[in-house]
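This report refers to the structure that appears directly beneath it.
The other protein chains are all here in position, but one chain of the complex has been omitted.
In this document, chain identifiers A, B and C correspond to the written order of the chains, with residue numbering beginning at 1 in each.
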Amino acid sequence: MLIVMQQGVSEEDIARVIARIQAMGLIAHPIPGSSRTAIGITGNKGPLSPAEFEILPGVKTAIPVTQPFILVSREARREDTQITIAGRKIGAGHLAIIAGPCAVESVEQTLAVAHAVKSAGAHFLRGGAFKPRTSPYSFQGLEKEGLKILARAREETGLPIITEALDTESIEMVAEFADVIQIGARNMQNFPLLKKAGRCRRPVLLKRGMSATIEELLMSAEYIASEGNGGIFLCERGIRSFSTHTRNTLDLSAVPAVKAASHLPIIVDPSHGTGMRSMVAPLARAAVAVGADGLMIEVHDNPERALSDGPQALLPAQFEALMKDIRAIAEIVGLEV
Amino acid sequence: MLIVMQQGVSEEDIARVIARIQAMGLIAHPIPGSSRTAIGITGNKGPLSPAEFEILPGVKTAIPVTQPFILVSREARREDTQITIAGRKIGAGHLAIIAGPCAVESVEQTLAVAHAVKSAGAHFLRGGAFKPRTSPYSFQGLEKEGLKILARAREETGLPIITEALDTESIEMVAEFADVIQIGARNMQNFPLLKKAGRCRRPVLLKRGMSATIEELLMSAEYIASEGNGGIFLCERGIRSFSTHTRNTLDLSAVPAVKAASHLPIIVDPSHGTGMRSMVAPLARAAVAVGADGLMIEVHDNPERALSDGPQALLPAQFEALMKDIRAIAEIVGLEV
Amino acid sequence: MLIVMQQGVSEEDIARVIARIQAMGLIAHPIPGSSRTAIGITGNKGPLSPAEFEILPGVKTAIPVTQPFILVSREARREDTQITIAGRKIGAGHLAIIAGPCAVESVEQTLAVAHAVKSAGAHFLRGGAFKPRTSPYSFQGLEKEGLKILARAREETGLPIITEALDTESIEMVAEFADVIQIGARNMQNFPLLKKAGRCRRPVLLKRGMSATIEELLMSAEYIASEGNGGIFLCERGIRSFSTHTRNTLDLSAVPAVKAASHLPIIVDPSHGTGMRSMVAPLARAAVAVGADGLMIEVHDNPERALSDGPQALLPAQFEALMKDIRAIAEIVGLEV
Partner (left out) sequence: MLIVMQQGVSEEDIARVIARIQAMGLIAHPIPGSSRTAIGITGNKGPLSPAEFEILPGVKTAIPVTQPFILVSREARREDTQITIAGRKIGAGHLAIIAGPCAVESVEQTLAVAHAVKSAGAHFLRGGAFKPRTSPYSFQGLEKEGLKILARAREETGLPIITEALDTESIEMVAEFADVIQIGARNMQNFPLLKKAGRCRRPVLLKRGMSATIEELLMSAEYIASEGNGGIFLCERGIRSFSTHTRNTLDLSAVPAVKAASHLPIIVDPSHGTGMRSMVAPLARAAVAVGADGLMIEVHDNPERALSDGPQALLPAQFEALMKDIRAIAEIVGLEV
């Protein structure tokens, strides 16, 4: 259930509603907005009665939420959520450009790419230290060493870093180093990991699973939010269809679909979404035109030698050229880059 | 096999190669280009020997084509094909805007929509006179009456008309009235219909089937081309995936994929591709940004009363607003509208 | 709407209801059953009033049908439909075995396979004279010559023949030769072809399209039934999914799903459903175990030389071995072979 407070309500009124919720053995999640405050209620086993809350002072209405997600729903918050990370903004009119290598391979490679993407205009550095690989015999990432390299790249370039956490045991270590914790597509329904990410004091980038519906994606975001972490942004990275001309089928309709159902920002990863270097730029342009809140793009200074996903990485010069188109299209659709 | 002629070769040389091909009981398909002429050979049962053709004067090289399509392949023609219909250009830098109602319902509705889309800047009028409907009890189109209404709308607005042909019996009647014959998604592998479209003297708009690969789409185009009709443009209109938040999953990667493999233009239909009015504009913008050669958009002056696919039709005012964004994005990606 | 008549109603009562329906400008479709007669009504634009029919003598009840298909629905007929073709029964407890080559290639090949499958216990001979091929350059079938060969094989073996019709122009010729007209997967939504099949006086085998839902399959069957042809049986032949270890993904759940929603028989084609010889026997066994009303299996005496789909054809000896398992499993699930 969602309690919508009247405009200009007092802190006292809000506190009274929260106290009542807690007295019933339930959990209250205040969701502030610029025009109104809502309070999500979770923890109930059966339906709640709106009347019980509507009699409280300052309550405008109590809405039984019909969707299975509450806190991340558009009903809970009418305005788009904006997340600020080390001064960079994502969402609500701000386009965030995240770029970097698929995997952190060495200090040299990471710094070279970090400087290149920064000078081309990226706002965040991405790079995997823990890599989920289909084969147990493939390169699995530099792990803690990789996190340290990323931290050094941040120090040198000032770019906040985004890197993936693979399990409940190492997520704390990742949270220590990273500015944003990434939950990958294969872990979108790794519920213990989502819960733990919800307890970390770091924003979370949650990627859509390969065969996840938009509702399932938002339910997974709700797992994070229900643990008290509202700093979530989502990522469309291609779904699995019968189609084989790309590695995945990038579903750009996910962007308006998420925006209709939720207040969370959503970005697009055209690198994994296509798996082919020649496709990254056109689909990146399309992602901005469709209204995405950000892009996540793999860049490598020597893709032929990349230890992971080389064929989809842009060269720094290609990324720089792409940034020009991105800026121009962003302006047309009213986004600040 | 593909015979590539030397640059600046004489008509005589070309004629000699064609004669040789015909003398072998095979079919020669000259494919002129600005920088070179190629001659496709079809009709052979087994592989042909390049040497047999390379000794002829004017022949640069004979390439055994590895893909199953020849005439529509990028190997056959390096430049993008451009189709000109009643003065409007599609492809090779020209963005074509096709708009109109899903179905022709009446003179009034058709004229109203035709005038509206024309004044907003559309280049072509679309509208179905023969409608493929899942249910035998749904409105099946006005048939010949509908074709006459379209012809009248053309007369009044000057817009060339694009309308669907459903079978080998009625395609000739459609060809009599229409400027472009549309082959719908459900008929993409209706091979007798493709062959007959190949024998019509009209450009053909071929829509991708709901579960067709890019290769299958190009093979179907090859059916049309192999009958002598090279005026083909393709249309991505959404594929069927597990995803249910849209009616179909619009696969914008089909645009660069087709352009890599073929010289034919490809447009995008965001109306069928999403099935939801609110999604049409964002996906239309994305389609232009990804590099499509055109858009096909359903517009209705009274969507609530539409006899077919009302929920996905834009209102004239929405279409007009969209045209502004389209023009701006087209400029960025180097397309003339 | 569906008019359900009382048990033991007179012919006169039925005639009176039909007359009333026709007087309203609608179409009446009597659907006899062993325990009750129903009369389907089609042709109405809006909803009909049950009361208008329930006052007529002999009418038990008038049911507004909620599904979009009426005549083929389980509501219209509670008993399973059984089709009898030249003495062979399909459906309602009778398992029909249809076997033969993918394409009719020559008299010798067709007769050899026909004799082989007959001696192994097949009830019908299949074989394509008109072949829908992805490539315009592939073997397209012997056409009329092929139909004549099939007719000769029937003469020699006594097996009724099932063969595909590809378009509205040639379907009459097919109907002249064939005992059953097959509508292939690619034509499942070729509505003009379905309508014409509905006007042929031949049973129709309708294959599920590669990306068709069960509802769409039944709507296509309704097209045939609404033209007056109730001799329809359906065929699951594999759907298109992301999965690539088989040519298509055979969806055996389609069998109980169709049986729940419709009274029509449904058979399974494990040859196209898997595309691999080694998979045909296990999936054929599974199809019988799941409750299919028949099997359609490709058999070739020399698969390496087959002009179409050789890799999925069983050798005659393999087919014979499979028939033993089929008979044993059929007995367990209560089917007569």
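The rule is short, and it goes like this: a residue touches a chain if its C-beta (ideal position, glycine included) is under 8 Å from a C-beta of that chain, and two chains touch if they have at least 3 such contacts.
Fair warning: this is a prediction, and the values are worked out from it, not measured in the lab.
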Query raised in the report: Touching the left-out chain: which of A:108, A:156, A:169 or A:336?
Result: A:169
Query - Per the touch definition above, residue among B:88, B:186 or B:240 touching the missing chain - result: B:240
Requested in this report: Consider the whole complex, including the chain that is not shown, and state which of A:36, A:60, A:152 or A:186 touches that chain.
Outcome: A:186
Requested in this report: Determine and list the subunit A residues touching the chain excluded from the picture.
Outcome: 42-43, 68-69, 132-137, 140, 166-170, 186-187, 189-193, 195, 210-211, 216, 219, 222-223, 226, 240
Report task. Identify the residues of subunit B touching the omitted chain, counting contacts across the whole complex. Result -> 211, 240-242, 244
Query raised in the report: Where does subunit C touch the missing chain, residue by residue?
Result: 211, 213-215, 239, 241-246, 249-257, 260, 273-274, 278-279, 282-283, 285-291, 325, 328-329, 332-333
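The rule is simple: only the chains that are shown with their structure count from here on.
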Query raised in the report: For subunit B and subunit C, what is the smallest step count along a path of chains that touch one another?
Result: 1
Report task. Determine, using the mean of C-alpha atoms as each chain's centre, which chain is farthest from subunit B. Result -> A
Report task. Provide the C-alpha centroid distance between subunit A and subunit C, rounded to the nearest whole angstrom. Result -> 49
**Report entry** subunit C residues counted as touching two or more neighbouring chains
**Finding:** 211, 240
